[in-house]
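Just one protein chain is left out here, and the rest sit where they should.
Take a look at chain A:
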Amino acid sequence: MCHEKNARIPCTIMKHKALAEGVYELVLEAPGIVGEAKAGQFVNLYCKTGGKLLPRPISICETDREEGLLRLVYAVVGSGTREISGYPEGDQIEVMGPLGNGYTLDQGARHVLVGGGVGTPPLVELAKRLSGEKVIYLGFRTQPYLVESLREYGPVHVATDDGSQGHKGTVLELMEEHQVTGGMLYACGPTPMLRAVQAYALAKGIPSQLSLEERMGCGFGGCVGCVCKVRAEGGEGFAYKKVCKDGPVFDGKEVLLT
């Protein structure tokens, strides 16, 4: 039937190199995916060895529509991403996407972009797509990456846990110090950082969009495996929403980061 589309598409690896300790840049030839992709969406990468069946969901860092290139930046966090990090340039990898909802672009406002560690990559495509003034805050444990890519779009302020670059401490301390404000706050990073960003945005009266991470099964809403809590509609308590399908980007006013 005509509406059936291929879910997993083999893509050629055009570039694959380390950006920092355990962090890799992977550029794929994927014209179909980049044609549809929005900032904040992700793709599934599939391992080649039989034992590892589940996809590895990786956020989209940047797209190049003219060349049909998809840029991903990922961290090695387990055996799957370790295996993928060994795939050489010229090799093929199966990819499915784009998946998830992505950020809603609130054009025209002053944008505050906040990234923590491997939550930084999706901010690149986001910064590229947003018109208007942008200010970018990044936090890393130690060695920063993607700072130069982001500097094209606005001033970048960096915090590192060990003080190796920029402010020694958290990205939130830096934001507090600068009393940063704007029309919309976009964030992606570990849950403790998102929780702090959410509180900051609420305190300052800035609307926020937070991109979450959770262990996923399928990545497209089939298994209901990756859920987060959101405020129940018009009542007390909470409901679960799918991070992969209803997110990964949620309204800071709605999501409960417990």
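Just so it is clear, contacts are C-beta pairs under 8 Å (C-beta built on N, C-alpha and C of every residue); 3 or more make two chains touch, one makes a residue touch a chain; residues count from 1.
To be clear about the criterion, contacts and distances are computed from a predicted model.
Asks: Pick from "Dihydroorotate dehydrogenase", "ABC-2 type transport system ATP-binding protein", "Acyl carrier protein" or "ABC transporter permease subunit" the UniProt protein name of the chain that isn't shown here.
Replies: From the choices "Dihydroorotate dehydrogenase", "ABC-2 type transport system ATP-binding protein", "Acyl carrier protein" or "ABC transporter permease subunit", the unshown chain carries the UniProt name "Dihydroorotate dehydrogenase".
Asks: Looking at A:L54, A:V147 or A:A199, which residue reaches the missing chain?
Replies: Reading the full complex, the residue touching the unseen chain is A:L54.
Asks: Taking the full complex into account, find the residue in A:G132, A:G154, A:P190 or A:G217 that is in contact with the omitted chain.
Replies: Here the residue in touch with the unshown chain is A:G217.
Asks: Contacts of chain A with the missing chain: which residues?
Replies: Residues touching the hidden chain, for chain A, are 1, 3-8, 46, 50-55, 80, 214-218, 220-228, 238-240, 245.
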